[in-house]
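Here the complex is missing a single protein chain, while all its other protein chains stay put.
Coming up: subunit A.
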Amino acid sequence: MASYSTNEFRGGLKVLLDGDPCIILENEFVKPGKGQAFNRVKLRNLMTNRQWERTFKSGESLEAADVIDQDMEYLYNDGEFWYFMKTDGSFEQFPADEKAVGDTVKWLKEQDVYTVTLYNGAPLIVTPPNFVELEVVETDPGMKGDTAQGGSKPATLSTGAVVNVPLFITIGEVLKVDTRSGEYVGRVKN
């Protein structure tokens, strides 16, 4: 596997630190007067999601982590794993465990495409697109005339996610939701 020297460190680069894959967030080069140069590096450990700050001697190297992001279609869940398939026509499938799927589980809709981060060929993180479109399966009855008045109510979507929606939303409607904030964006008109 390749390795990267501190000079090559930049945001987004994936490296191995203490045996865990990490993504570099920031890299600051510091060199006092006539002294030795250091790199102060902020990283996020992709296994634990914890942020680290480490200082390296400039010129030191870290091994590259075999981490790649791939678009994959969600297929189904067998009770233990969530199965994803490459969209490149190879039909190659990857089982993602509960840890990899994490909170994304509430946005998973069959046949939609997600970003699957593979570490040494196995799913490490599943990330939903920024916006998903999901059907409302449960909410209090819509009330006509409340449009201008504002106010909101909870609605359960087909994947199990619960979002706050305006009062006029009814069961069966398809909504656009921002997965980063979990907020309702709008109705999808057919």
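Heads up, the rule we're going with is that a contact is a pair of C-beta atoms (placed from the backbone, for glycine too) under 8 Å apart; a residue touches a chain by one contact, two chains touch by 3 or more; residues count from 1.
In this section, contacts and distances are computed from a predicted model.
Student: What is the missing chain called in its UniProt entry, if the choices are "FeS cluster assembly protein SufD", "Daunorubicin/doxorubicin resistance ATP-binding protein drrA", "TRAP transporter small permease protein" or "Elongation factor P--(R)-beta-lysine ligase"?
Tutor: "Elongation factor P--(R)-beta-lysine ligase"
Student: In the full complex, which of A:Pro32, A:Gly79 or A:Gly172 touches the chain missing from this view?
Tutor: Touches the omitted chain: A:Pro32.
Student: Contacts of subunit A with the missing chain: which residues?
Tutor: So the residues of subunit A touching the unseen chain are 7, 10-14, 28-38, 40, 54-60, 69.
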